[in-house]
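All protein chains but one are shown in place.
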C-alpha cells in the first residue's frame, strides 16, 4: 500500500522552506504564556529558602518570624511537608521516579550542598513570599565540605558506569596502550573545563494547581511533559492520568529542563498543603543550584599516530566532580571513539564526590567537552606533521563507525569540510601560526569537526483532518524555542495536503499523544515522523471509505493501487481517476477523520511506510544495522589582542549534514545559537565554586558571562543535502546539539593559529591569553 | 535582622533639605535616585532600609561646561552625560567611561551621584551566605584565599580586597573631580573625589567620608588640556556589559613633542579608584613614546599586592595603561 505522498523527493512542499515561525506573533507581542504566567484564581506565591552551608545538619529551624509576616500562608520544612509516596533518596525510588538526583531536599535534616532548599514559603504576594523566605531562621551544625575533585580531601573512584548508569565507564577496543607505545608520534594533552550552567533566560518555573484532592495540573518549564508526569506519578502515588503537565512555551532549556527537579515537587506539595494554586519561579541565583550544571572536569588525551598522521591509538581519561549520591559524568569518550578511524581505543572515568548537587546533561553532553579534547589534539597532530588541519582530518576519515564496526546510515563530513572551507576562505590561511596580523591583532583561522548521534527515540501523534479543509495535529512534545511548533506544522501541511495556515499544531500537554523529551536532538525527527505517520493513517482510513463508496471514482479499486497527492485520492496508474478528500468526506457525511501515528527510530522513510516490503513488520531492524550520526564542520576566525589578552571571534562558518532540514530559517537559527553557546563556553563562561565553602561566588548573570550581541560576528550556516533512508520516517537527524559540538575547539584552534599558543583550560579569558603570551 | 526588600516606606522629597533631614532622622533610610544599585542590593538582602527617600524631584540637574570646567548635577543620568557633546569633546575619558559601563538601559536609569556610590561586585559581598567584613564587620574575608580573580591588588587590607566597581569614578579621579555635598543643615562642602573614598583598612564597611544625611549634589571637573586629550580603556571578559578586569583612565597634554601634564588612574584593580601619581610624574617632560609609557607604567604596580588568582592584573594593568596612553596620542 504505497499510498503516501512522495514528498521527500518532491519539490514545492512546505517542508524545508523558511516559513516564519507560526508562534512568532505570540512571541513578539508578549502574548506567549510561559509557565509562571497563568493567573489562576486564588494564586499564591512560593519561594525557596536555601542553606548557606554546603555540608552539615539542620539543628533547629524556626519559622515563626516568617509565618508572622503579613500575607504568609504557610512555611513548609522537612518537619511539616506532606509526605510523598516515593522519594529518590534510595536507588529504587530514584529509578522509579526517573529523578536526576538521588536526594530530595526537605526530606531530612541533612545538608549536602550549598543553597540546598530548606523551606518553601507560600504567601499571597510575591513580595511577601520573598521577604518571608529570608526570615526562616535555621541553625546549622556545619561540617567542612568537599568542593570538587581537586579538593585535597576528595577521594577518586572508578564509577564503572557514567551518565547516570547509562554509559559504560570503560571502553576498550584493541590494544590502545600498546599501540600508543609503539606509535611514531605520541601526543599527550590535558584539557580542563569549569562548571557551566545552562542559564536559560526563563528560570525554572512551576505553577501547581490541585483541581481536586487527587487531580493535579502543573504548568511547568520542562523539556518533557511526559517525563515530568512520570516523575510526579511515582512521587505522589496517584495515577498518571490524574496528573496533567502543560508547557505551552518554554524559555530555553539546554538540558537543565530535561528532568523533574526538586523545586517542582516542592511547589506541588506546597500547593497541596495550602490548598491553593502556587506559582514558583526560581531566582536567577537559585537557578545555578536547582537544575543541574555541566560538571567541572579534566580530561587527558593520548594520541598515537603514524609519521604521516594516521591515528593508531587513542587513550582517554576523564576525572570529574559528582554529587554525594550519584555517578553522573558526561560520557566524553563516545565521540573520541567514533569520530576518526581509530583502530585502538581505551577510555576510563574517575569521579570524586563533593558537596555539590548532581550535574546533568547540558547541550551536547559528552560530545561538547569530548570534541574539545579530540579536536584540539587533532590540530596538534596537524601542526606536528606539518599538514593542513582539514587534511589531517581527511587522512583519518572514518568510512564506517570504528566504535561499533557498523556502516554509517549516511555521512557528509567530507562535503562539510569542502563547502565550509570554500565559504570561509580557508585557502587564504597562512599555514604558519602566529604570523598573520591585522594592526594590533593577531588573526587566526581554526576549524573543527562536529558529530552527534541520532538517539533512539519513539513518539506518537494524532492528526485530525476536517472535511472543510483544516486539521488539528497533536503531539505532546515541547518547543524549547527550536521551532517545533513551526516545523511540525510544515510537515503536517505537506502530509495532509493543506496550507500551513489551515493546520493547528498543539504540543506541550500530557493530554496529547505522548512524545519524547525534547532533548538529545530527537524532537524534530521523532515528532515529524509521528505526524507523518499519523497523516498516512488518515489517508488509509479515507481510502478504505473511497473504495467501497459507489459514488467514488475509486469504487472497487484495490487500496494499494490508490495514492494521495496534495489531498487528492487517485489511482497510481491513472491519476485522472480520483477525488478530493473533502468530496469523499462530505458524501460519507464525515466531519473529520482521525489518524494516529508512531514515529520510530530506525524505521526509515522507505521502510517506515506501512506495507512496504522492507517495513518494520518484516523484522528488518535497520536501527541495529547502521550507525546514525549527524556530521559537520565549524570554521572560526579570531582576532587576538595579545597585549591585553582579549579574543574576538570575527568570522564564523558552520556547514552541517544532518539529514532532512525541516525549515531552513529555524535550522539556521539553531546552528547559530549552538555556535554562540559554544563560543560562550570557549571564551567566557565559568561558574566558580569557592574551594572552602563549596559555594558559587558568581551565581548571577553579571558575573557568569554569557555572550552578548557585541561578542558575535556575522555567521554563515549551510546544510549539505542529505537523504538518509534509515533514521526515521522523515529522514531527520536533529541539529540541537551538533551545533555546539566542536565549537570550542574551532575557537581554540583559531587562537592557536593566531598566536602559536595552545590553550587547553577553558574558558580562554584575557588573563590566560595574556599570561600565555608572557610565557614565551 | 534580615529585611530583604522589606516593606520599606517611601517618600518623595520636595527639596534637598527635606531629603537630607529625613535621611539624618532615620539611620536606616536611603536616598533613591536611579535605584539600579540600591534595589539590586536590597533584593539580594545585602542592605535593608526602612525608608527610601526619592530624590528625583530635586533640581540636581544640569551639564554645564565653562572656562573653569565642567559641572554636572548629581541626578543627571549616565546616558545623558555620556553623550553630551561638551563632555564628548572636552572630557572624552568621562564620556567613554560612562558608555563602557553597564547597559544602555541601566545608563538611562542610573544617576551620576549614584554611580559613584555603587557597590563592589565581589562575590562574597554579593552573597549573604558568605562571611564578609564589608557587609558584616568582623565576619571575615574569604576572598583573601578564595575566588579573588576579579578583586583588587591595590589598597587592599587583610579585611577586604573588594574592587571598586565604578568606571566613571576612575575617570573622575584621574581628572581631579570634586563632589559637592550638602548636609541636612543646608551647608555644602566640596571634596576631591579621590579623598571621598576610604581605603578598607580594618573598617571596609565604611566606604566613603559621607557624613550622616549628606547628599551628593554635583560633580565638578576642572578644565585642562589633559582632559581634552583623554581616553578610557576597559578590558573585560566579554565585549560589553561586563565589569572591568582592568581599566585605565588617562589624559595627556602634549606640546611640542613633550608631555606637559599627565593624569592616570586605574580601575578594576583598586579597593578605590586608583590614581597613580608616580606614573604621572614620570611622564611629565618625556616624549609620548611607547618606551616611555612602558617605563612609567611599571611604576604603577610597585605597590601591588595580588592574591592567588589576580596576579595577572599586575601585568595587565601596565599593558592597559600603555595601550590607553598610546590611544590618546594616536
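Here the chain labels run A and B in written order, and each chain numbers its own residues starting at 1.
Rule of thumb we're sticking to: a residue touches a chain if its C-beta (ideal position, glycine included) is under 8 Å from a C-beta of that chain, and two chains touch if they have at least 3 such contacts.
Here is the rule we use: contacts and distances are computed from a predicted model.
You can't see one chain of this complex, but its UniProt record names it "2Fe-2S ferredoxin-type domain-containing protein", from the set "2Fe-2S ferredoxin-type domain-containing protein", "sn-glycerol-3-phosphate transport system permease protein UgpE", "RNA polymerase sigma factor (Sigma-70 family)" or "Carbon-phosphorus lyase complex subunit PhnI". Looking at A:85, A:143, A:156 or A:201, the residue that reaches the missing chain in the full complex is A:201.
Contact with the undisplayed chain is limited, among A:58, A:633 or A:706, to A:706. The residue touching the chain not shown here, chosen from B:25, B:206 or B:287, is B:25. In the complete assembly, the contact with the undisplayed chain comes from B:241, out of B:154, B:197 or B:241. Within the full complex, the residue among A:377, A:409 or A:670 touching the omitted chain is A:670. Within the entire complex, the positions of chain A that touch the omitted partner chain are 20-21, 23-34, 36-37, 39, 45, 125-127, 199-203, 249-252, 254, 281, 283-284, 480-483, 665-666, 668-670, 672-677, 700-702, 706-715. Touching residues on chain B toward the chain that is not drawn are 5-15, 17-18, 20-22, 24-26, 28, 32, 34-36, 39-40, 43-44, 50-52, 54, 56, 79, 102-106, 108-109, 184-187, 239-241.
Simple rule for what comes next: only the chains that are shown with their structure count from here on.
Separation between the centroids of chain A and chain B, computed from CA atoms only, is 42 Å.
Partner chain B is touched in their complex by these residues of chain A: 52-53, 70, 114-115, 127, 130-131, 134-135, 285, 643-646, 648, 683-684, 688, 690-693, 695-700, 702-703, 705, 707-711, 765-767, 770-771, 774. Across the interface of their complex, chain A is touched by residues 2-7, 43, 45, 121, 123-124, 126-130, 142, 145-147, 149-150, 235-243, 245, 312-313, 315-316, 319-320, 322-323 of chain B.
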